[in-house]
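As you look at this complex, bear in mind that one protein chain is not there, while each of the others sits in place.
Every chain is named by a letter (A, B and C) in the order it is written, and numbering of its residues begins at 1.
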């Protein structure tokens, strides 16, 4: 996915409506591509072309796209097994993502990682991690490294509401705060862990934001389905962090359109709740904002069509791509490229 | 150590000064015994009769004794490697503690545990744990069990300030809060971890109490060197918890008189700070309160003498006790008493 | 009683039987309640026993296993679920340092009758962090009993033994076997821990396997039978207690041993077993001892790659063939 131009931090308001609309349109189109990529992944899973499992982020696009729009290209991003949107928002193409899910040699990770481990290191998207919460300390370390190297980079960890109750969350936030590191913790609170509501197993109402004071850092909540609001909130926290004022925490309220994973029908969610959230679809929210900015409907249709075409082409290309060479199973353990552990 | 009579919860104020003084005198004497036991442990370590390591609690006696006085005999206590005072306050004798430290068969754990693992299960003092923070979930589990069995018991975990930054702390407090369990978390904040001030590595000022809101539970601080204040604070939180209102957290400010462990001279502590805390010795504080209550000085001298005698006798008895039978190294792994892991 | 039962159903059935007999048995874990577990291995328990005995937890592996330990020390018999065995790493302190040591280090004062159940192993395309066979991790720690059943009936019988055990048991349920079927277990079926089963008799070579490797070994044995190689297959069932005597007994007959493990060769449990055989059974051996174990790499996602890494019927058959020609 081509990256949208980076708005300088805090510059959102200084530009004319035309440029603002153009920027937002680009974000919309990114979200549209993600939405369709997730739909494709879903269909490919059902048709047996995607093995194992997938955790789709349809419905949560605005978090990835909004945050990404507020970051520098060289900032580090760490995501979870529900990370397709983050890989795409940081520059992975639908084709390399879908090829990975479809076990193709051309996949992002050469089909060694799969859906849960999408990684695009060349874009500093440093991976998707499938142990809940484990990547938070990694982001802290990347931020520490950025500070040590004096690069001005940020590190951002995206994680689910469920991750707020695991020990690594606590250790990461405290260390980041004590060392005043340029790291952002962005919680995608989609109200559920796998099948259990986060509210049932968490002592506070906002599982992430209500914990921020325990680390003396700012904790904000934001409408995670509003790409502009996310971009602004992240820009604000990023500005602070880059200025040396330490980490920030953002809790984005959002909702996943599919079930937790694979073919989960998500029957545990009240119909009324699902309906309410579907009405607050991040694509719709962006469309509404664009309409307000005077964007013609045809322009949006064209963007949707481009997104559709990109993803269709990606699916076709991934289908045609070859399977990995079985011998590759025994490469890439060590930095020398091999897997030799003994003489 | 003989347990003092249990004041009923909330009854501290209803009794006449005479009875209050008698109660406090008993607490004073318990503390005096602990102080002397720790001194004995220290001296025995220096003279080579205690091997390995010790983490002395001299200076922190009021936390153990004050808390214990507010608990029922059948409540569960979990402590750390710095746990001699808790074992003693819950009914272990100086002799069985010192015998354990001196690797005698008559030690609390048959010389299998050592200083860091003092345990008196028959008194529901369910152990001392040497992995920082690890026992907090255990206390949660004991409280859960008490609830399931409907016994009205509490579980109390004592831990250091350093334990507030480890993952298990976070997981334990959240689970306890979500399940509204009868468990108390009592932090002995002695300002230092091993050699590093807790303030250097913690994002908030009160490492335990400032975290309580993250779990929606009451967090209080108390003068940990004032046995009466500790008793009252614990009684209050215990009352809540026993009434079904869920866990409580108490941060007791205190100070260790010796270094962290073994022969650590604690040179990292400013002389002025040490001096200030030595002037606020928990024994002195209790003496002051007793004087106010009109307790004659000779009574205190007599208590000190009794404490001295108990500990002297304990040292002599422990010295005379036999070493464990080497064959006992291969017992007690399994519930059948043995260690057989294969046919 | 149904004619067949799946391995998955057997897990829930095994737990339910013990919950019916003993009110001290309680379950806790992520999504185990109304959801019935992400592998449906606790399906029906919440309905039958209610929220008072089947507890949903936050994603807090340390608290889950730590709370189970605290409860076990105080009169309960908790059954804790760790969803994937890879996540045992998130609470390893409890498995390595707390649960197996507290009895010993208190001089026998404390007993910890708990079961940690977990979905183990690969074959489902879940990738490096959700596919490991980690039974060898548990073997590094004295003080844990280790059960890994291969059939539905054994699931039930070994679950009964595990829950009734006064010692802590790590109970590995194999993801690749969940959908498999087998005869149901009779009422009050108990398979005492530490007894291997000779699941196929043979004279030429002994194959020792565990959990999902048992069907692999059996398939290899069938194929080899056609070639005239008569393979005995031992289902080890448990790593601790380790039934060395059954293995040595088989070797007394065959003089040739191949161990089939899903865990990686390096640090795999077969090393421990083979080292005992190379000592106590040295005189029985007519040929080198071989281990067919996973390659020493993380588990890859793609099927075509995973097949290269884990033991397969082909690999086992080839190894046995080679060895019987020694």
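As a convention for this text, a contact is a pair of C-beta atoms (placed from the backbone, for glycine too) under 8 Å apart; a residue touches a chain by one contact, two chains touch by 3 or more.
Computed from a predicted model, the values in this text were never measured in an experiment.
Visitor: List the shown chains that the missing chain touches in the full complex.
Guide: Answer for the hidden chain's contacts among shown chains: A, B, C.
Visitor: Among C:89, C:198, C:225 or C:248, which residue is in touch with the absent chain?
Guide: C:89
Visitor: Out of A:27, A:102, A:140 or A:321, which residue would touch the omitted chain in the full complex?
Guide: Of the candidates A:27, A:102, A:140 or A:321, A:140 is in touch with the missing chain.
Visitor: Consider the whole complex, including the chain that is not shown, and state which of B:66, B:83 or B:114 touches that chain.
Guide: Going through B:66, B:83 or B:114 one by one, B:114 is the residue touching the chain not shown.
Visitor: From the list A:112, A:231 or A:289, pick the residue that touches the absent chain.
Guide: Considering all chains, including the one not shown, the answer is A:112.
Visitor: Footprint of the hidden chain on subunit C, which residues?
Guide: So the residues of subunit C touching the unseen chain are 86-87, 89-90, 92-93, 95-97, 100-101, 104-105, 127-129, 134, 136-137, 139-143, 240, 242, 263-275, 277-280, 282-283, 285, 287-291, 295-298, 300-301.
Visitor: For subunit A, which residues reach the chain that was dropped from this view?
Guide: Within subunit A, the residues touching the omitted chain are 76, 78, 107-113, 117, 119-122, 126-127, 129, 131, 134-146, 148-149, 155, 167-168, 171-172, 174-175, 178-179, 331-337, 339-343.
Visitor: In the whole complex, what residues of subunit B lie against the chain that is missing from view?
Guide: Interface with the chain not displayed, on the subunit B side: 51-53, 100, 103, 109, 111-117, 129-134, 162-163, 165-167, 193-196, 200-202, 268, 323-324, 326-330, 333, 339, 341-342.
Assume only the chains that are shown with their structure count from here on.
Visitor: For which chain is the distance between its Cα centroid and the global protein Cα centroid smallest?
Guide: C
Visitor: Find the two chains joined by the most C-beta pairs in contact, please.
Guide: Of all chain pairs, the one joined by the most C-beta contacts is B-C.
Visitor: Please tell me the distance, in whole Å, between the geometric centres of subunit B and subunit C computed from their C-alpha atoms.
Guide: One centre to the other, that is 40 Å.
Visitor: Between subunit A and subunit B, what distance separates the C-alpha centroids? Give it in angstrom.
Guide: Distance between chain centres: 46 Å.
Visitor: Between subunit A and subunit C, what is the separation of their C-alpha centroids in Å?
Guide: 36
Visitor: Could you tell me which residues belong to subunit A and also touch two or more other chains?
Guide: 165-167, 200-202
Visitor: Please set out, as single numbers or ranges, the residues of subunit C touching at least two other chains.
Guide: Residue numbers touching two or more other chains: 57-58, 60-62.
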